[in-house]
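Note that one protein chain is taken out, while the other chains of the complex remain in position.
The block that comes next holds chain A.
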Amino acid sequence: MDFLTVVQILDSTVRLATPLLLACLAGLFSERAGVVDIGLEGKMLIAAFFSAAVAYSTGSVWLGLLAGVAASMVFGVIHGLASITFRGDQLISGVALNFLASGMTVLIAQDWFAQGGRTPALDGAARFSSIDLPGAGALRDVPFIGPIYDDLISGHTILVYVAVLMVPLSWYVLFRTRFGLRLRAVGENPGAVDTAGISVVRLRYSAVLICGFLCGLAGAYLATGLAAGFVKDMTAGRGYIALAALIFAKWRPWYALGACLLFGLLESIGNRYQSLDLLGLQIPSQFMQALPYILTVVILAGFVGKATPPRAGGTPYVKEK
């Protein structure tokens, strides 16, 4: 394995980790406010569909992004209605949204485009194109730094940079602002927040809306950044991996970055080395593909230490009777 291969694997890691990171941060906001969200997958899927469909119809990826984010936020509001206003079971609401997204996207796609539940392929301005950072071309031939800057850091779509910027932003919002303090408090002890005269319902709604927004970015990145169009069930379980990453990250933004990069790296290595010769022992490709999941179990079971979820997570808040 030479240096260039390493850079290429890391480059692929960044691309694969981006949707995970956005979804993971989305779940972070929601769960920190005490609303468990198993519907990340469904929100990403609906956003992927609407971003691709609108981008195709209008020819503008930005309008597509807007539509995707809006659709995902509508799903966030439905989740909020079910689990905050009507105090329903948050897990059931999330699962229901996943099913709804999976069925609805194919149905609408079939009705609009009649291509078997997918959107037509996007091209030109209907897709996010990669951005070359200044000086990338000039630095290309510089040894060591050149490939790192040119391949690894430059040449991604804008949503990748947005996702990375979201990490310090989330950290700042959650841990350095009054809003963040209240949001975290509402996930630990909503009664205390209510006693202080702050609306629990409003805080939790803002959390699910932020969650919807970030999931929308993740879905749009899948359909208009990585792929060129929507295919049914194209999220392929990434929402669940993001949830695993969230627990692994102990509900903290910087840890989330690390966890998502690790999952991205594992998948990227699995893609690159499907069958590996290790000291004369042939490791089958099935093992390499299962590796991210095996490591998830191992890491979660043994190495992460105690992961304590927000205390009020999963329980609807009922004002004192």
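Operating definition for what follows: a residue touches a chain if its C-beta (ideal position, glycine included) is under 8 Å from a C-beta of that chain, and two chains touch if they have at least 3 such contacts; residues count from 1.
Everything below uses one rule, namely that contacts and distances are computed from a predicted model.
Its record in UniProt calls the unshown chain "Putative sugar ABC transporter, periplasmic sugar-binding protein", which is the match among "Sarcosine oxidase subunit delta", "TonB-dependent receptor", "RNA polymerase sigma-70 factor, ECF subfamily protein" or "Putative sugar ABC transporter, periplasmic sugar-binding protein". Touch with the chain that is not drawn comes from one residue among A:V231, A:I247, A:L261 or A:A312, which is A:V231. For the chain missing from the display, the contacting residue among A:S12, A:S30 or A:S154 is A:S12, taking the whole complex into account. Mapped onto chain A, the footprint of the missing chain covers residues 4-5, 8, 12, 15-16, 19, 106, 114-118, 121, 222, 226-229, 231-234, 236-237, 267-268, 271-272, 274-275, 284-286, 289-290.
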